[in-house]
Structures are given as structure tokens and as C-alpha cells.
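Take this structure, written in C-alpha cells, and hold onto it; I'll ask about it next.
Every protein chain except one is present and positioned as in the full complex.
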Amino acid sequence: MELRRDYFADVRKDGLHEIGQPRPRLDSPGHVTGKTAYFADRNFPGMLHLKMVRSPHHHARIRSIDTSEAEKHPGVVRVLTAKDVPHNVYTILILIQIGPEDETVLADGKVRWKGEAVVAVLAETERAAQEAAAKVKVDYEVLPAVFDMEEALKPGAPLVNEYHGQNYYLYDSGECRKVRFGDVEAGFAKADHILEQSYQSSPIEHAPTETTGCVVAPEGNDRFTCYTNTQAMFFTLDNTSIILQMPGNKLHFVGGTVGGGFGGKVDVIVEPIAILGAKLTGRPVSFIYSREEEMQISSPRAAEKVVIKDGVMKDGRIVARKVTGYTDAGAYSRHSPYGAQKGAGHYPGPYTVPNVWIDTYCVYTNRTPSSAMRGFGVTIGDFALEVQMDKLARLIGMDPLEFRFINAYRDGDMKAHRQPTEGAALIECMQEASRAANWPVAEKYMAMSSYRKGA
Amino acid sequence: MTLALQTFSSVKDANAALLAAGARYIGGGTLVVRAANEGDISVSSLVRVTDPGLSRIAVSGGKVRLGASVTMAAIARQPELATLAPAARAVGGPAIRNMATVGGNLFAPAPYGDFAVALLALDATVVTGDSEMPIETFLAGRDTSRAVVTAVGFSLPRAESFRFLKVSRVKPKGVSVLSIAALLQRAADGTVTAARIALGCMADRPIRARSAEKALLGCKLTPQEIAPALAAASQGIAPITDPIASAWYRAEVLPVHLGRLLSN
Partner (left out) sequence: MAKVPVQFTLNGSEKAEFIESGTTLLHALRDKIGDTSPKGGCHQGTCGACSVIIDGELRLSCLTLAETCSGADIKTTAGLAEGGVLHPLQRAFLDAFATQCGFCTPGMIMAAKVLLDRTPNPSREDVVEALSGNICRCTGYEPIVQAVLTAARANSQNAA
């Protein structure tokens, strides 16, 4: 690895000791000896196994649930339904006042996606729990479902989530997050070319090698220790405290060692129900997703649709950019209202555009609830923006890298969000990329700087 | 009910145990234990046989007999079976090959069953306790077959007459998009005098490409001459759709890969 000291030489202090030096990872000795303790490496005598009975339908009313046969099954210790959960309707972002509470820990009267948790079975062995789960009888009345965001936003579409009342998240700004800067229509009017394109992505699963789960041990004094691989420790603790109506000081969360997260494992899904099981049985409880559950049940990155309309001049300047983003939350909010908002914060990308219009929608459908994944709300947007940049460059017959130099944001530029740009380094990254990739650009671009204005 | 393992030293006793409801034979266990782990509660007892005869490989006078418990790894490292090694090595990764048996491969639903595709091209005989049958008959009836398969037998092909190809997206280990095995007899001038071609993933189990076999007769293996066989290969197929590939894709690429296998 080479540290290029010529960039920002006059604004950087040069006493770097760690950067550019290999340093051993603190956790590697545990990894290579097999000693690192992941949550599932905790095992307690008398531990029960939790298996979930899940909805086979995308959208259905629950007429009745009969757990009597399951309860009689050998090895079964307890069967949980919605009525056992103290505060069954929750939403994780309520901690930062983003409501309404819109999701059930265990389905109550309705299921809104295929795979939704309906009944939890606690048994002495995994096998007994699986066999008993197969004996739970749920009578469903199947309802029409909607899987496409544009369909969901049409009048008359099936209502996915009654707690919202419409198939989009209602921000304080209205039906979407909005950014308005300059006069985008005036920009289009004076542009030499207009290019409008739409981009779409499918949900993406993180697929960590270690599946989502937790192991809970009841301690004395009504206290519970929860070994978990959540990447959102305090978030999970606080939400569990709300769901179980239990003061936080009764909950001891142990974690931080995660067998692959990739920005997921932040939904409060396994811990509350496992702790409830431990509380109601007085026994340790293990709830670990199977590989199939990890793939089908854990939240993926949201599917997105991004429509970008740009006005561009022959000389390469983008004079107007209008972006409409749609984030498919699936049936419940989880982190998606925040994800859609991040999109609004991220467009129009690392470029200085004088006229900008951004709308981002968080849409509900009967798909698996989506949530966080590395750079959610941003990554798909970047894919769309950069493909759009290439298309624009081609449209005006310009080198795609030079086209980006012309539009790159630099220190002091006013961003669409009315924040002056600080600490930009896009120009320098592109200069280095141009060298590394052997993709020469005109000398005037190589002489540019993010720090000092002008070429 | 739990999952219990029953161990027998003789095939006869195992066959009796397999008549019980919920009983299933276990070879290497790569499919049955996997199913149990994933929550398949239909199997409540697994039956195994420890008779060392089931793990024997016998090669003599051009005839091969593979015990049903012989693993893919054992085949791949047997010098006399070098012709078949590519088909054995096509199954899973190293650990799977140390466990996966010949017997289990005969039962593996598509996209699995790569080695069975090779056995079908070789016109193997499948041996159960007291009967023997052609592999084609065996495959057609395997869903209702309850008896322990003890061995497969076939004539060892000459290296130049046997070809095998597995196509997968992940390399070196990946589940089949498709697999093809071909046994070709050729005259001195290179014309095909007999052909037996087996396909994997073109149905829920290995099947023969009979129309393609017929179309190859009398052909030299040039792009022009094999073209009719490639066109015929898709006749009568109903490829599977799974996360690896759609039926449509499998049908589209079959002639391409068959062409490569034949003209190489």
C-alpha cells in the first residue's frame, strides 16, 4: 500500500503513525484458534429451543388460532401468541420519535407478508419444536396483496398496513421527503439536453455466515442476560424494554461479536420474544434463524426505484436535476422511513447542481419488510446516479471522467441541502483513479483541486 | 418423535427396518440429514448398513462394480477409474465428496445427481438385495423404491469414448445449471457408430437425449454434422427451475454446451 502524500500536502499534518502501517486485528487471535465466543457458543443446561410458526400468505386475516395440539406435543413447554406479548405493537424507530407503531411481535388478527411470525413454540429440542409448530392450526382468510410500489400508490390499492392508513410513510413534510433548491423547471428550460431515465433494484440479502439469533438466560432477581448478534445493542435493549414493558435494568445484553452483519442484524426481532419465552418458562431460551429464515425472513436491503431527470449543457455542466426515489419498505417500517430520507439527503450526488428537486417516498407493500444494509438509501441511488452520469456524458459526447470533473463538488460550493461543502476530495480521488486506471484526462483536470477553487 | 439412527450389519435386516413408517436409508447423509436439519419431520428413523462390502470398488476384465456406499472422493482417487473422475469430482466441494455416496446420488433430485448422469450414459446396472435392473428403469421408479441399493455395475469405458461436462455458475464448486455425459463409439474415420447421451437438470432426474443420440449416428463430430443433434437435444425435455437457473435458460444453453462437449 502506498500513501500518496502529495494530495492536500499544504493542509495536512504529516505526523501519521498508524495510517499506512499494517496493524494486527485485535480479534484475529480468537478467530484463528476458534476461541472467539459468538452468541450461539453459549449453552445452558435446560435450554429451550424456539421455533416460529409463520404466515404462508402475503396478506390474510387470521380468523382463529388453535394451539391445543401443539401444546400437548411431547417436549413442548410453552406456546406463545400475540396475547402473551405485553406491548405487541411496536416500531423500532419510536426511540427517536419516528412512529407510528406499526408492527406486531406476533401477528394479531392479520398477517401482512409471507413469513410473518404468528405463533412461537418453545420446546426441549429443536425437533420437538418443529413437530409442534406443524400442529398449530391457523385459519386464514386470504386478502388481495400488492407487491409493486407503483401499484401500491394507486388509488384503490389494497391497504397494506392500517397503522399508516395509506401505502406510504407520512413524513412531517407530507407524502415524501422533499428537497427544493433553485428553480429546477427554469434549469430544464435553458438546458441543451434533457435526459430522464429510471433505475430499479431488487431486494438484496446480506447472507451473513452466522444467522440472526440470540440465547437468553434468566438470572436471579427477574433479570435476563441476552447473548445476541445484534449490531444495534442499545437500540435492541430499549425496544425490548418497551415491548416487554420491563425496565431496562432488568435486561443485560451481551454482544459485539457478530459473524457477519453487513449493516443488517439491526432489527429487534429475535430478542424480545426469546426473553419473553425465558420469562414465562423460567428457562434459558435459544432462538436462532435457520439458513432459510435468514434468507427469507430477515430484512433485506429495500428494493428501490429511482427516476432521474437531468438538464445538461453542451459544455458539460448539469444545470438541473430532479430525482424521485421510491423505497419498498415491505409491510412494516423498520428502518425504511429513515432509508428513504437518507436518499433525499444523498441526491443529487457529489456534484454541484444549481437547480435541484428531490422527492423520496417510503412505500408499503406485502413484501418482506426491508431494513438496513450498508449504505441503505444511498447505494442504489449511487448506482442510478453514476449510470446516469455515464449516459449524460455519452449524450453530449464527452469523456465520462472529464464530465465528472466539471460537475464535481468542491469546498465552498453550496449544496442542495443548503450546507456549504467542506472537506471534499472527489477531484483528488478521480485524479488518482485516472492514473491508476490509465485513463488519461486533459491536463486542466489534473491541475484541479477540491481545496482551491479554479482549474 | 425424535430422529433415531438404526445400524445394521446386513442389508437384509436394513430392508426389513425400512418397511416401517418414517424410516429412510442413510448413505453419506448429505441430503437426508440436511433435510432433517431444515425441519423435515417426515423422517423419524435413519437406517444404515455397516457391511464393508457396500464400500468396495471392484474393477476387473473391463467391468466395474461400485458398492453403494463408495464415496465420490474414493472414486476420484482410484487410478483405474480415472475416466470417471471428472464426474465424481463434479459433486460438491471436498467435504461433500468425502461423504456423498454413489447410492445417494442415484436418488438425488435435480439439480443434484451429477454422477448418476454419468452412470446413465454408461448404461449401468443398479443392484438391490436380490434384483438387478437397468439404471433407466431404476430412475423411473426410484420414488417408490424402498430396498437398499447395494451396488452399481457397468463396463469401464475407454477414455476417448466417454465425455462428461458439468456447467455451474460458481467455480470450482457449484450446483449444476446442467450436466451432460456422453458415451460415443466411433469408426476409424471418426463417424459415430453408437451414442448414449444423458442429461442432468433437464427433468427432475437424469434423462437420456434419445433424439440427439439418433441424430448423431453416422456423423463426424464437426460443427456442421452435429448441428441436427444439437437441435434435437431439446426434444422431450422439461428442465427444472430453481435459484440457479430457469427452465427457459437451461433449455437455451443445453445445445451450446452439448456442442462444446461433442466437438472438443
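Residue numbering begins at 1 within each chain, and the chains themselves are lettered A and B in the order written.
By our rule, a residue touches a chain if its C-beta (ideal position, glycine included) is under 8 Å from a C-beta of that chain, and two chains touch if they have at least 3 such contacts.
For clarity, every value in this text was computed on a predicted model and none was experimentally measured.
A.B. asks: Which is it among A:R291, A:R374 or A:K444 that touches the chain not included here?
C.D. replies: Counting the whole complex, the residue in contact with the absent chain is A:R291.
A.B. asks: From the list B:A58, B:A82 or B:A95, which touches the chain that is not on show?
C.D. replies: B:A95
A.B. asks: I'm checking contacts with the chain that's been left out. Which of A:L3, A:I19 or A:V32 qualifies?
C.D. replies: A:V32
A.B. asks: Just checking the interface: what residues of chain A touch the absent partner chain?
C.D. replies: So the residues of chain A touching the unseen chain are 22, 24-25, 27-38, 40-41, 43, 125, 206-211, 258-262, 290-291.
A.B. asks: Could you pull out which residues of chain B are in touch with the chain that's been left out?
C.D. replies: Per the touch rule, chain B residues meeting the hidden chain are 2-5, 7, 26, 28-30, 33-34, 36-38, 46, 48, 73, 92-96, 98-99, 172-173.
We adopt the following convention: only the chains that are shown with their structure count from here on.
A.B. asks: When the centre of a chain is set as the mean of its C-alpha atoms, what distance in Å lies between chain A and chain B?
C.D. replies: 43
A.B. asks: Can you check the complex and tell me which residues of chain A touch chain B?
C.D. replies: 51, 125, 127-128, 130-131, 134, 290-292
A.B. asks: Given the complex with chain A, which residues does chain B contribute to the contact?
C.D. replies: By the definition above, chain B touches chain A via 1-3, 36-39, 41.
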